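Only a single protein chain was left out; the remaining protein chains are all shown in position.
Entry: chain A
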Amino acid sequence: MSKFTNKDEEAAFHRNATVDGRPLEPHEREAFFNRYLPPTPNSHSPSPARGDRSHLQQSSSKKQPRKTHLRALIMSQVHLLIYTLIHFFFSIYIRIRRMYHAVVNRFMSVMYYHHRTPELIAKDVKALDRVPDHLSVVLELRQDDGLEGLLEDVAEVAAWCCSAQIGMLSIYEKTGILKSYQQQTHRAITRNLHAYFGPPPARPTVSLRAPHMEAYSPPSTPLSPFPGPDPFHINVLLLSADDGRNTMVDLTKTLAEMSQRGKLRAEDVTADVIDIELRDGVMGEPDLLLLFGERVVLDGYPPWQVRLTEIFHVPDNTEGVGYQVFLAALHRYAKAQMRFGR
């Protein structure tokens, strides 16, 4: 019955030899781990979810049916009881954990507040060895404040990126509502940048784009009429669920059609071809993906591009978009510790 009576035997099992060094015979090995295996499945008990216990029942049920039925019932009641207990305690635990994280999150948001001052943000990221060239964020269209709230989030994140000198920002929003309000989005970003940076010579310029759509450029902005260095420029890319699987499906359709017309052989479909098409059509690989949700669910984010992207989220973050989350992500990306205060 006992499997590894001492650790010598276990070690012996691991290096595939007996205690005195002789190579282990197959049947000896079997004897070692036999106990850890479930019993042989019965061909007339197809329910796998019930597992080993039901097999036990069946094999011995001929002798004492009463007793085993009773035993099975008790066992299932015990399991249910334990399951209930586990979930009872777990729900307490997760509530405490969420409260704790909410307090920490609130504390961080007080410690690190941007005060709409780009210099302060620049100071926060100055110590970091590297910042991502291409930041991607997942935003959510909320029920309560709808497009207004979403635009506010977009504008804030864009302003933080400008302050941290991140030149490429892609914003994933599942429904794609931002794509149909490009003008409003552009205006919201510009207005917020104005609040952060002040009037044009200091204010970064914005270009807004969505895959497979015409880029939205603001009406008649003369290129830096002021002397001095050019203002910072940020590219904002709007993504939606359509730019994920659907774009790849569209690419497949095109490739299939080309192949049907004999313009392309199947061997020509390589990862490089797909990569170039998707990079030109949608975007390249982001360096950092920032989720403001409480857990990591990609929710239709473009699969091809997310390959090596660092994925960051703050556990149990129910507050949504916050500067402290943005900053924590940048710290994580640079593999730096966040110290309290500035």
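Here, a contact is a pair of C-beta atoms (placed from the backbone, for glycine too) under 8 Å apart; a residue touches a chain by one contact, two chains touch by 3 or more; residues count from 1.
By our rule, contacts and distances are computed from a predicted model.
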As a check of understanding, state which of "U6 snRNA-associated Sm-like protein LSm6", "tRNA (adenine(58)-N(1))-methyltransferase non-catalytic subunit TRM6", "RNA polymerase II transcription factor B subunit 3" or "Alkyl transferase" is the UniProt name of the chain not shown.
"Alkyl transferase"
Among the options A:111, A:141, A:269 or A:334, the absent chain makes contact with A:269
Even though one chain is hidden, which residues of chain A still touch it in the full complex?
2-7, 10, 14, 16, 26, 29-30, 33-34, 36-41, 48-49, 51-53, 69-70, 72-73, 75-84, 86-88, 90-91, 94, 212, 244-246, 248-257, 259-261, 264, 266, 269-271, 274-275, 295-304, 306-312, 332
